[in-house]
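Right, one structure below, let's go through it.
A single protein chain has been omitted from the complex, and every remaining protein chain is retained in its original position.
Up next is subunit A:
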Amino acid sequence: MSPTESAPMLRVSDLQKSFGDHQVLRSIDLAVEPGEVLALIGPSGSGKTTVLRCLNGLEHPDGGNVAFASGPVVDFSAKTTKRQRDSLRTRSAMVFQSYNLFPHMTVLQNVIEGPVTVQKRKRADAVAEAEQLLERVGLGAKKAAYPHELSGGQQQRVGIVRALALKPSLLLFDEPTSALDPELVGDVLTVIKELAEEGWTMVLVTHELAFAREVADEVVFMDGGVVVERGHPDQVLREPREDRTRQFVHRLLNPF
């Protein structure tokens, strides 16, 4: 690498993870540049969620290296402590498929919980920022509501704001719209698109190929625990080089 070239913000090499005998991730390599949107696609069970969970320290990989340019760098091939694994979470924030909002807290409390309880930021500042973020995603009026009083689309927008409030370097989205009724998908995708345009770095697991083509800078197709194909969205999604990618894309675009 030439010295003028910036290092990727996140580099993952040879990531491995098994559950019992089942080797879910055989060897995964990823590089995410600052401001880049990487879309991760692949069949059900191919390990997309597992990759995100490893990046967020929710799973302990069996091997491989996860390196953020500004640290931490964790080499799972050597013996790794839970503390080292947990350190990955200081860089990334996760948006879950099923939102996982805190049901006993209001929308505002959900958002400020991380900044105030964990990051020890001043409550007044955290509240002001949370209100601004909620306003941005059209939920300013809902800050005193409890999660169960919101629609799925609104809950997922709160989930996104909760992640943003942590000021992570990297946003991780795990199929953020797949639990939503079709008419609510648009609102959430609009928010994600705006974040992408604003320059947030993100890894997005999605089955919405049209959306991936619109927002992603790179598409990575995973199957069988390895990356089968990667490249520009137009190339991977319209002119895939690999048979497996072609079949997958074809099946997703023509389900019947």
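Operating definition for what follows: a residue touches a chain if its C-beta (ideal position, glycine included) is under 8 Å from a C-beta of that chain, and two chains touch if they have at least 3 such contacts; residues count from 1.
In this section, contacts and distances are computed from a predicted model.
**Q** Choose one: "Acetone carboxylase, gamma subunit", "Tryptophan synthase alpha chain", "DRTGG domain-containing protein" or "ABC transmembrane type-1 domain-containing protein". The correct choice is the protein name in UniProt for the chain not shown.
**A** From the choices "Acetone carboxylase, gamma subunit", "Tryptophan synthase alpha chain", "DRTGG domain-containing protein" or "ABC transmembrane type-1 domain-containing protein", the unshown chain carries the UniProt name "ABC transmembrane type-1 domain-containing protein".
**Q** Which is it among A:118, A:141, A:210 or A:226 that touches the chain not included here?
**A** A:118
**Q** Which of these, A:23, A:65 or A:90, touches the one chain of the complex that we don't see?
**A** Per the contact definition at the top, the residue touching the missing chain is A:90.
**Q** Where the complex has a chain not shown, which of A:57, A:153 or A:176 is the residue touching it?
**A** The one listed residue touching the chain not shown is A:57.
**Q** Tell me, which residues in subunit A touch the chain that this view leaves out?
**A** 56-58, 86, 89-90, 93-94, 96, 98, 100-104, 113-114, 117-119, 146-148, 162-163, 166
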